[in-house]
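Mind looking over this structure? Questions follow.
Shown here: the complex without one of its protein chains, the others still in place.
Let's turn to chain A:
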């Protein structure tokens, strides 16, 4: 069974056809529980997210700030396994028909087995993967298996990426390009870095693949601002923070639905 890279491409194209940026939400699997995480992913999609990135929690999330670290800790202490991540992808995709990606670090996949992981993710209905610590030079094995199973390989680019390197990355990436809005780890920020727009411009010069912006985007106003120059807006820590702040699991799911709705209006310029 082939993965849903085409569904991802179509979804991003449809948003563009509507004259707006796509909304991409990030939520960790297994947080606060496996079922609670699945409910949160569905709520994000119901609320207005076009795409969800499901986090596969890792013991050593070096690119994540304190909010996602806390969620990962809770998920890992709860015993989340890769099978639970696959179930999250499967159930969220089956219930909504939307594209679901996995975002994680390279070691869990390396250890699990690249062929096994890509085959299972495709079978679960997944659309692709974002692996922020797997740079393009080390990615050949991953891409071979992702291509075989119809999964997108979304690479991250950073403000520090030089133009020639952007070209190297976008030449082999697929789905979309994840443009990190600033130099730093995940987490909410007061304002969107001015580096983001420049990075999107430089990235677009190398590829027709959609360029979506993440890191530090948390409010509808920021989403609207980013939607003015990017093909998609990626929000993670703001969702997780609302879940951490919620009184109980039901309230956490509703908080996700509400924020997704606010951000969905943001990417449509309705702030």
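Points to keep in mind about this one:
FYI, contacts are C-beta pairs under 8 Å (C-beta built on N, C-alpha and C of every residue); 3 or more make two chains touch, one makes a residue touch a chain; residues count from 1.
Heads up, the rule we're going with is that contacts and distances are computed from a predicted model.
Per its UniProt record, the hidden chain corresponds to "Tryptophan synthase beta chain" from the list "Tetratricopeptide repeat protein", "Tryptophan synthase beta chain", "Rod shape-determining protein MreD" or "ABC transporter ATP-binding protein". Across the entire complex, the residue among A:65, A:99 or A:232 in touch with the chain not shown is A:65. Of the listed residues A:13, A:183, A:221 or A:251, the one in contact with the hidden chain in the full complex is A:183. Remark: the omitted chain is touched by one listed residue; of A:10, A:115 or A:138 this is A:138.
Listed for chain A, the residues touching the missing chain in the whole complex are 58-63, 65, 69, 76, 81-82, 105-112, 132-135, 137-138, 155-162, 165, 169, 180, 183-185.
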